[in-house]
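Shown here: the complex without one of its protein chains, the others still in place.
Think of it as A and B in the order they're written, each chain with its own count starting at 1.
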């Protein structure tokens, strides 16, 4: 009953199938996590984007050949600012983008901490991408691309430098993640709050009003 | 390095336990500016879910704080209820990870504090410790050095450790410590499918952050034996049950239908068939319930004492029956990853609506004029706030009026087998008595433990004053303490921990500041009704004209500032 969003799970063909994944964004404040998502989902960028009250959860659908990948993208809601992100945030996430700001070495160090945290706490099969954001500010670069590249290879991460402002590599990084995610029925049933775990999803509860105990 | 907080908040909340989190979220949700702090490095306070190493660490710290080894108390001298003053001898050694030099912090920053006429600075000392009599024991090889023995019988069985079905290696302390996916609750709960918490999660739309598993069975210990039976609670259960006779099936089913009917026709319960104030057991006897049925209905379905007035028992039954079959066979749900997810879900919504979160931080002092707190001091920052909400353990002892406390005995058992059959995803078991004991079994199926591991919780109002003395007899019924593998089909213990947790109703526990609200520690209840009620009442006092947790909009209902709603990007 917890299959949400029309995820099909009978031995059907992959034709027209929608795979749903929970994707989380991690990284220091102000590295541009929300901007990346807004660029990806809404195609927009605002220089002084304030975090939007009430919205820390967006969805976007990508078409890959025969299959459709739907990302449920979770934003940190600012809880990372004082290193106080709740662990529930990355529970069941099948993908994560760890973002740093290429003009700020500290944010890269912090990104490494996040990668470690994910490797320690998140699902072992999680697909992690490292995004060096603000590549449009290359003249203020503080983190060398090679440095990040080497780190990413050592830790088996996808890596791209991105710019939410110019849209460079934004769609691409999501697309690469979508390609790397497993497409078996099991994989999409494995995870986030929106996926088909054999659990109870209370968001569906309005439809579930009959008391099954004593129908007559 | 860390950015400072803003200079003014509508509400400052200390402690991320459930009650405080609900208050914080409710205020943030309707547009109030909330700063939410917790001296711990984890969310949830006592309402948290720990990993195994965290739990082990927590237990050891409490043992140390209590003066090294917990010496067995003389049980006969214990009173069931104690005074704060006598119980919390170790207040100075509060185990929560507070920065210890708060007073000096205040000293340093005092000069920077802006005081207006009549305002005074008061240091905010660490609060009281609610946990006592902590006794962790490991039964595994390679265990930690400071092993303690539950009793003599367990000393000899270090060699044989039961293995999980598909594991070739026995579980070791080391192995448990390195496993991920733990969510062990200090204060485990179950949710009625139509209970207050489920209703609140659905109406507020916070349920989208959570996912639950239905508790698959309710167990009952057959009187006079150690045998556990599945309690038939739905029509289909009663059909499949092998303990009850045909006639018993009919009588029980009829009774359950009557309970459902009560939901549709509340008038029936008034003066219930003349049994209104009569003991429930009398009612059951008069209706021809066999001893087995009496036992099941009283102890496992209504979960009341035999002397409970019939009308009250029927209300309990109504609650049970109306929640049955909504999501699964039993009326109960358990959150994936543990109950600690629930306060986190509230906090997330609070953050989504602009609440500021900071762990490992508490306030160092308050600036007050007479009985009103005007601002708080955090580190070197002075922050104006209109109200302060604090969990009991974060309130300085000096502000509290003496109170009788209730002592709850709790135990956590980690086992590689279920108390009955091994494939089950969750069980509830209640041992009746003057101090009834609740047992909840959860497992890796709820993603709270590594594959093959079961976590069994037990708790009751303390009657000896010591958790181990209260709960050990039950542990002996459920687990195998003798040497030799799987004696009596009972599972073997890997690790256990007994502890006592104090609780008290905090609604008027301090009269020092009129804009300080103290939330109560967890009480002995199965669902969250008391906590929700308390949070709502604080919220209603703070904001009498505002709606309590209105439904949060879904993402596709929200206008993202600066974007047009109908713009789509084409990725092909």
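Operating definition for what follows: a contact is a pair of C-beta atoms (placed from the backbone, for glycine too) under 8 Å apart; a residue touches a chain by one contact, two chains touch by 3 or more.
To be clear about the criterion, contacts and distances are computed from a predicted model.
**Q** Which of "Geranylgeranyl transferase type-2 subunit alpha", "Vacuolar protein-sorting-associated protein 25", "Trafficking protein particle complex subunit" or "DNA replication complex GINS protein PSF3" is the UniProt protein name of the chain not shown?
**A** Of the names offered in "Geranylgeranyl transferase type-2 subunit alpha", "Vacuolar protein-sorting-associated protein 25", "Trafficking protein particle complex subunit" or "DNA replication complex GINS protein PSF3", the one UniProt assigns to the missing chain is "Geranylgeranyl transferase type-2 subunit alpha".
**Q** Just one of B:112, B:180, B:250 or B:451 touches the chain that is missing; which is it?
**A** Touches the omitted chain: B:250.
**Q** Using the touch definition up top, pick the residue from B:33, B:295 or B:468 that touches the left-out chain.
**A** B:33
**Q** Specify the residue from the set B:7, B:371, B:540 or B:557 that touches the hidden chain.
**A** Only one listed residue reaches the unshown chain, and that is B:557.
**Q** Provide the residue numbers of chain B that touch the chain removed from this figure.
**A** 28, 31-33, 235-236, 238-240, 246-247, 249-251, 253-254, 353-354, 552-553, 556-559, 561, 565-566
Throughout what follows, only the chains that are shown with their structure count from here on.
**Q** Between chain A and chain B, what's the gap in Å when you average each chain's C-alpha atoms?
**A** 31
**Q** Looking at the complex, which residues from chain A come into contact with chain B?
**A** 1-2, 29, 38, 40-44, 46, 49-50, 52-59, 62-63, 77-79, 81-84, 86-89, 91-92, 106, 120-121, 124, 171, 175, 193, 197-203, 205-206, 208, 211-215
**Q** Name, in rising order, each residue of chain B that touches chain A in their complex.
**A** Contact set of chain B toward chain A: 1-3, 43, 180, 198, 201-202, 205, 207-214, 233-235, 253, 256-257, 260, 321-322, 324-328, 333, 336-337, 341, 344-345, 347-348, 351-354, 356-361, 552-553, 555-556, 558, 560-563, 567-569, 571-572.
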